[in-house]
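A single protein chain has been omitted; all remaining protein chains appear in their positions.
Up next is chain A:
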Amino acid sequence: MASNSSNAQQRLRIIAGHLQKHTGDGNTSVAAQECKAEASRSDPSSVTPVPKRRQEVMKWNGWGYSDSRFLFNKKGQAEFTGKRYRLSGLILPSLKDWFEGTFGANLQHKSLATPTLNLSAVAPPNLSEPFVEDLKAASVSASHDPEDRVFRAHGHCLHEIFALREGRIGRVPDMVVWPSCHSDVEKIVDLACKHNVCLIPFGGGTSVSSALECPHEETRSIVSLDTSQMNRILWIDEKNLTAHVEAGIIGQDLERQLNEHGYCTGHEPDSMEFSSLGGWVATRASGMKKNIYGNIEDLVVHIKMVTPRGVIEKSCLGPRMSTGPDIHHFIMGSEGTLGVVTEVTMKIRPIPEYQKYGSVVFPNFQQGVACLREVARQRCAPASIRLMDNEQFQFGHALKPQVSSMFTSFVDGLKKFYITKFKGFDPHHLCVATLLFEGDRGKVLQHEKQVYDIAAKFGGLAAGEDNGQRGYMLTFVIAYLRDLGMDYYVMGESFETSVPWDRILDLCRNVKERIVRECKERGVQFAPLSTCRVTQTYDAGACVYFYFAFNYRGLSDPVHVYEKVEHAAREEILANGGSLSHHHGVGKLRKEWMKESVSGVGLGVLKSVKDFVDPQNIFGSGNLL
């Protein structure tokens, strides 16, 4: 045992030393030190796209980086600004027509956001002075700057962003603290208990379940515990293929830094640019490539969480244990109600040798679903396989950048002709599956053939790598697109569920239709965009994602309408055998259905855990329970 651990340390030292040499561009550090001091913050190795002062690069009332946004230029063409993405700087010629045609929107009718954050609208902080003093004594970084607080008062639910755009600022945390390591968190939690202060953990701020909203009924001082400075990979164990990582690290940093060592976690939720490891654990996140790497619950080996009762963790790094109910499963999905996840040991994999995108066109959605089902039955799903319905297929097309050559557009036209005329696919019914294969080259090609062969049995036609890649790009830009919509009276949201195979078609049809009907009944003048995709396959079912957006011009209380429609859609999902959430979590948004989802007894079990772990309700976000 002892020799094992000294071996590991030795190995780590060597790895660290080895890695240090390669940090010429200053992006990596693997540190087995106890806790880094505030001073080492400036170390170039910890440069991350998302700084401690988020306001320096992030939007205060929209998604993502300030420099990246969609806009319609003077010629009425859509373009994406900035330099960060593949789409950046490109013109999207068909987006305008799609946008106007789909939503009945008009570029003349603008609904622009309040340009700057009005700091005087932020209520003065309700500070617990003794807590602040003790914190200072413990030398934990903290701030009660209004901007810092506003940035940590919301996730990315439509109502949250909509309010910010209108310059409405509700209850915000009274203070932000930035622990820089596990022991900082212990100190903060201790002090919070001592002074009865409410803590809300904050990771990447990408919640879509109202989980970050300050509860209205909370009278204590609310402190946002921002984990973003706990972002180091503490060690990498190549023998066991695990890495021990601080939970505040965001997805893109984790992946990039591991890549530099030749590894990856393979965990790629759509929000991975901004979401954090701790957030994944706290919400039971799911990654795009879970078919190879698994979801977060399959990836974690060890979790350390600080609770008001103390630290909860397992005693070893065994890959599986039979020691009663798995305590990890109380932590995963606890949504900040029990404590703060500080460190996670997770599985890593060597970077795959080869990656290949692909796509298949199906004559209709039914055939597509049948194909995915067969792929799942044969357990040969690629790293990712997603099926978009017809509306999303058209949406995807609207995002095609301007083609550079006559030839490309000619080829595109030919492809279209082949599929719709020669193969007889109805352009209003066809749908497309996007694929991503990973592994060593030979196997990928073999795997690819297997999947395309299955697809052919369901009338699927291979439709090229480009379409596939564009499909995945869409997931990263969709959130930016929502901001564009909101500039022109269009609001939208996505939500997800998981459902058994045999109910997918019925659930999709019913939920989509319910959305259309509810919009109509609530006075939405133009039929909404109501579309879905199957994003994950499992042995016994799949994850389905819905996008819905509508033109809210003329509605006196659009957010209310939107909330009613989303509520109705969720009821419809539940009535059709879908789950309350596949990976977004419950937060405060979906709390009302928890009891029927997990039974009264189930909820009681969770409550009793909460009562034991956090009797003072220090972690008082009010999520989940």
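We take it that a contact is a pair of C-beta atoms (placed from the backbone, for glycine too) under 8 Å apart; a residue touches a chain by one contact, two chains touch by 3 or more; residues count from 1.
Going forward, contacts and distances are computed from a predicted model.
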item	value
Chain excluded from display, named as in UniProt, from "[RNA-polymerase]-subunit kinase", "Eukaryotic translation initiation factor 3 subunit K", "Phospholipid/glycerol acyltransferase domain-containing protein" or "IL22 protein"	"Phospholipid/glycerol acyltransferase domain-containing protein"
Options A:521, A:557 or A:592, residue touching the unrepresented chain	A:521
Contact partner of the left-out chain, one of A:97, A:596 or A:611	A:596
Residue in contact with the excluded chain [from A:257, A:295, A:551 or A:576]	A:576
Contact with the hidden chain (one of A:397, A:429 or A:509)	A:509
Positions on chain A where the hidden chain makes contact	502-503, 506-507, 509-510, 513-514, 521, 574-577, 596
